[in-house]
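Attaching a single structure in structure tokens format; questions to follow.
The complex appears here without one of its protein chains, the remainder shown in place.
Letters A, B, C, D, E and F mark the chains as written, and numbering starts fresh at 1 in each.
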Amino acid sequence: MEGVRPLDLLNESKGKRVLVELKNGKQFIGKLVSFDIHINTVLEEAQEMENGEIKRNLGKIFLRGDTIIMISPSE
Amino acid sequence: MEGVRPLDLLNESKGKRVLVELKNGKQFIGKLVSFDIHINTVLEEAQEMENGEIKRNLGKIFLRGDTIIMISPSE
Amino acid sequence: MEGVRPLDLLNESKGKRVLVELKNGKQFIGKLVSFDIHINTVLEEAQEMENGEIKRNLGKIFLRGDTIIMISPSE
Amino acid sequence: MEGVRPLDLLNESKGKRVLVELKNGKQFIGKLVSFDIHINTVLEEAQEMENGEIKRNLGKIFLRGDTIIMISPSE
Amino acid sequence: MEGVRPLDLLNESKGKRVLVELKNGKQFIGKLVSFDIHINTVLEEAQEMENGEIKRNLGKIFLRGDTIIMISPSE
Amino acid sequence: MEGVRPLDLLNESKGKRVLVELKNGKQFIGKLVSFDIHINTVLEEAQEMENGEIKRNLGKIFLRGDTIIMISPSE
Partner (left out) sequence: MEGVRPLDLLNESKGKRVLVELKNGKQFIGKLVSFDIHINTVLEEAQEMENGEIKRNLGKIFLRGDTIIMISPSE
């Protein structure tokens, strides 16, 4: 398990759909395009979710890393 | 997908209209003029939005990066 | 548009009246005297505003940058 | 006791199930895959817990370190 | 206006009475003794104010910079 | 009193029971195993306390430093 790092999960998830939860409770689902060491993250085909339903279609979004709590691959 | 970074989306959005959401829940739409690595951002022809309607016309605004949650190109 | 940076808007606004909004919801209008990279900001002839009306005349004020959400030139 | 450091506990817990509590009160249980000096953490077979019961099965999750309060090995 | 910096206002205010407002809403008036780049600030003959009236006489106080919103010379 | 530093108290407390209070109001008692300059802290035989009574037995816990308000040796 040496050498495994948290950002590896994000690298493996590029091009796949992920769930992103923010500190304000908002949830977004979209295809992970890119991220950096601050966890600034870009999604495409992004949707804001509320109680398991689509609230808004947003297209491409930039999320500032310090607002993110969790990122989870959904496929 | 190597070399794609989150700030690339912001670079591509310069001169275009973007939606910016802040930690306090406020939403602004305006033409993206500039940003820096802290995500300090300048919009022009900026409007504060509330429930999908224009609340205030603000012209040029400087937004401090650490208050920003999301930036999304709207065109 | 190369080379345009967010602080340029603040530099252009020196000596002019600006609106400053803080994280606690307070609004100040005053003449922008100076700012630094932390967005620490000094206004003169500053007034605290509430619902579009003057609440307090404050003269010169120093605002710590990390409390600022937005700065917008008002002229 | 010289040389013992807080991250040693996390290193010993790799591959084992841990309880993670976040600033927003959420609790996750999962197998600790990796962490870094910011305490960014990846769990697999992760479950969100509420009042001692499973709320959601999440698979792999990346948790941003600055949202974490406590990590405790549960085996 | 070149070379004017926000801390200049604080330097000019040394030895004079200033109003200091904190993030928790508290207000202090006192003679500005010293400050540093973090805006850590020492006042003497300090008074905590509430609704324009003196709530507590505190003598010398050290205020941690990151709790300060505004400093304004009151003379 | 020259050379006395805050972390000295934590060093002296290694292997002894300490009370730790967090920003969210939670209290933990346990044997202090280790800490670092961020005040990341590991306790063993840790118990979460509520109103002076044991709420949970937790064994070993890692507490992220930036959530800690106070550490006090209890022996």
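Here is the rule we use: a residue touches a chain if its C-beta (ideal position, glycine included) is under 8 Å from a C-beta of that chain, and two chains touch if they have at least 3 such contacts.
Computed from a prediction, not measured in an experiment: that's the story for all the values here.
S.K.: For the chain that is not shown, enumerate the shown chains it touches in the whole assembly.
M.R.: E, F
S.K.: Determine and list the chain E residues touching the chain excluded from the picture.
M.R.: 14-15, 22-24, 26, 33-36, 40-42, 46, 58-64, 66-67
S.K.: Determine and list the chain F residues touching the chain excluded from the picture.
M.R.: That gives, for chain F, the contact residues 1, 4-10, 23, 25, 39, 65-66, 68-73.
Here is the rule we use: only the chains that are shown with their structure count from here on.
S.K.: By label order, what chains touch chain A and chain F together?
M.R.: Shared contacts of chain A and chain F: D.
S.K.: How many links in the shortest chain of touching chains run from chain B to chain C?
M.R.: 1
S.K.: Could you say what rotation angle superposes chain A on its sequence twin chain B, using C-alpha positions and rounding to the nearest 5°?
M.R.: Between chain A and chain B, the superposition angle is 50 degrees.
S.K.: Relative to chain A, which chain's C-alpha centre is the most remote?
M.R.: E
S.K.: What's the call on chain D versus chain F, same or different interface residues, using the half cut on shared numbers?
M.R.: Mostly different residues.
S.K.: Can you give the whole-Å distance between the Cα centres of chain B and chain D?
M.R.: One centre to the other, that is 34 Å.
S.K.: Starting from the mean Cα coordinates of chain C and chain F, work out the distance between those two points in Å.
M.R.: Taking the average C-alpha coordinate of chain C and of chain F, the gap between them is 42 Å.
S.K.: Chain C: which residues touch two or more other chains?
M.R.: If we look for residues of chain C contacting two or more partner chains, we find 66.
S.K.: Looking only at which chains touch which, which shape fits best: line, ring, star, complete or other?
M.R.: Shape = line; chains linked end to end, path left open.
S.K.: Hey, which chains are touching each other here?
M.R.: Once each pair is checked, the touching ones are A-B, A-D, B-C, C-E, D-F.
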